[in-house]
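Dropping a structure here in structure tokens format, bear with me for questions.
Just one protein chain is left out here, and the rest sit where they should.
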Amino acid sequence: MGVLSTTEFPLVDHHCHGVVTAEQDRAGVEALISEGGAPPAGETNFDTPIGLAIRRHCAPLLDLPPHASPEDYLARRAELGTAEVNRRFLAATGTARFLVDTGHNPSGLTTPEQITALTGSPADHIVRLESVAEALAADGVEPDEFGEAFASRLAATVAETGAAGVKSVAAYRTGFRLDPAPPTDAEVTTAAARWLGTGGTRLADPVLQRLTLEAALGLGLPIQFHVGFGDSDIRMTDVDPTLLTDWIRRHRVPVMLLHCWPWHRQASYLACVYPNVQVDVGSVLHYVGPRRSVEVLAEVAEVTPFTRLLYSSDAYGAPELYVLGAHAFRVALAALLRDRVESGEWAAADAERIGHLVAHGNAERVYAR
Amino acid sequence: MGVLSTTEFPLVDHHCHGVVTAEQDRAGVEALISEGGAPPAGETNFDTPIGLAIRRHCAPLLDLPPHASPEDYLARRAELGTAEVNRRFLAATGTARFLVDTGHNPSGLTTPEQITALTGSPADHIVRLESVAEALAADGVEPDEFGEAFASRLAATVAETGAAGVKSVAAYRTGFRLDPAPPTDAEVTTAAARWLGTGGTRLADPVLQRLTLEAALGLGLPIQFHVGFGDSDIRMTDVDPTLLTDWIRRHRVPVMLLHCWPWHRQASYLACVYPNVQVDVGSVLHYVGPRRSVEVLAEVAEVTPFTRLLYSSDAYGAPELYVLGAHAFRVALAALLRDRVESGEWAAADAERIGHLVAHGNAERVYAR
Partner (left out) sequence: MGVLSTTEFPLVDHHCHGVVTAEQDRAGVEALISEGGAPPAGETNFDTPIGLAIRRHCAPLLDLPPHASPEDYLARRAELGTAEVNRRFLAATGTARFLVDTGHNPSGLTTPEQITALTGSPADHIVRLESVAEALAADGVEPDEFGEAFASRLAATVAETGAAGVKSVAAYRTGFRLDPAPPTDAEVTTAAARWLGTGGTRLADPVLQRLTLEAALGLGLPIQFHVGFGDSDIRMTDVDPTLLTDWIRRHRVPVMLLHCWPWHRQASYLACVYPNVQVDVGSVLHYVGPRRSVEVLAEVAEVTPFTRLLYSSDAYGAPELYVLGAHAFRVALAALLRDRVESGEWAAADAERIGHLVAHGNAERVYAR
């Protein structure tokens, strides 16, 4: 390849979001490059690992020297305009296929079709379960019809979009301390009545969360779970993925554990002992930056079978996150492969084969139709 | 030594199991080299960190080149036959003494006596508490006699086998959220009646689990606890070893925390603050392979006193696991010692002394009679 470079590996980004299309001022960019939103007075989100990585790796894509100041970077970014920046940055990722979660604040974000237009790479839909439930509630539904109506609506949405998988954000809504059994019809009706009666927005009910998973199982598509790191709206002790153990044991459908940090070793344990579990460390790789991405990937790869480790960027909004997600992953994967070959642990041909599995091959297998 | 090599250190493997004596086909070997059992269609357990380590480190013991293909490896393994492979692999570990947990599916596995015959090294019994209880139930016992009968049977089993210690698999059965106090006689009778009434197999009752620990305390022998990584039959959030804090505080008997990953830093904290707690990172070292074993051992050694860190392989069934457990441990220990000496942090003589403590000296002290 040689095994020492992963630069040319095609990537399948099996979980990302759209990129914003509006022009962004400094406040807008700062808010998009942190899971904590706008910085407080006297601080800047450029004084973070990701902020420094942007100056190093994204500035050259804007024709600036590495380490350009935030001011120079933002000025040049505004000068080129969002459309051109999006085009340059997404092209730089070398992504062969995108799987796009269209459920989180999609207004103002590119659709999968627009991502294809920007990049020339195919882009599939990933349907967010909670968004389907909330759309159904907005359209009006009787509590005692909610269960069946949800299953129908989900199936229709999947069919209509040709979705490659579905996604649960139970992590943000109820956490993973859920009864692994499907809810009864009566439980669903009661829970739906309560939820719909209080407006039917932002689903966060354990019974209805279980219902959405049950309906998803009926589709046979991979089910993605947000796990661990993400925005502030989470209780980290409730999203250790091993809390899903009893649920996972009951099913054979591919379970895709996304992000996972700081529970990535727990996630890798699940991938080790349950053949239907796959993991990635998306999102956190660009937040920690290329130097620490090496250790984070090495940790998740400690016991995860190489057939069950995937790439995702989880990039959202800022095109910088696509660049850095792909770059940090390539750096980390190359470091892992190089270490194994140079130490004599693996043959170079095995390293190359495994690199391709992780970068795209495993995703191609799991999301094949 | 020099301090740069641990190859010649004798090892005391203070927790392992027997090795299988039957001939194995590919499916048999694949099932034995993963905590997840047989791989699904289209995957092989050779595409894991341990699978690649087998090709690298075990193939040469079968007169094959490093990185031999799985097919060549399995063919040669079958050609030599299990008895010869077992003999070669166990000899390669350099183990001076084995402590063998005889409680897990012992049929078809070598006994401690057979391990001695294979290797020429002494092998002690470790008595599994749950197996004693289950044997007692199978023989028939009245619920109101269960407590005393268990204590007697345990003492007799220990005496008969000359056991060096006992082991609890509470991790697999109830987890560690146990009341630290001993159960009352009435509680034991009630729990025994319930368990015996449902067949008396696979003990998994919190009251009876506490009873087995109480009886074990009466022996004064080290008590081993499975902690963390292992097969799929565990709920990881219930086996953080710090959940045992209140129980540990009540007693002075040596408490041996086995495996521990991904809770190994939590285990090291306990070893740091409770003088009767010892830890190892057995089992996971061969699953992560020699390159990552360096970091895992370094992490558990962050605050663990060097007088309370031990070696175990936790090898079970496949002779490959004995080879890799010992090799990964030696590599990791050598890397730690070398790092401390080369950086000027430790004198070479201290490094050598500490290396010997961890490899065998601490186990000799704790398991002395």
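When the chains are written out, they are named A and B in that same order, and each has its own residue count from 1.
Everything below uses one rule, namely that a residue touches a chain if its C-beta (ideal position, glycine included) is under 8 Å from a C-beta of that chain, and two chains touch if they have at least 3 such contacts.
Given the structure is predicted, the values throughout are model-derived calculations rather than measurements.
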Sole touch to the unshown chain from A:150, A:195, A:229 or A:274: residue A:229
Chain B positions in touch with the non-displayed chain are 240, 242-243, 245-246, 249, 265-266, 269, 272-276, 298-299, 301-303, 305-307, 339-340, 343-347, 350, 354, 357, 365
Contacts from chain A to the absent chain lie at residues 34-36, 39-40, 42-43, 45, 47-49, 52-53, 56, 66-67, 229, 231-232, 234-237, 261-262, 284, 287-292, 295-296
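Note that in this section only the chains that are shown with their structure count from here on.
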Note: chain B sits from chain A at a C-alpha centroid distance in Å of 37
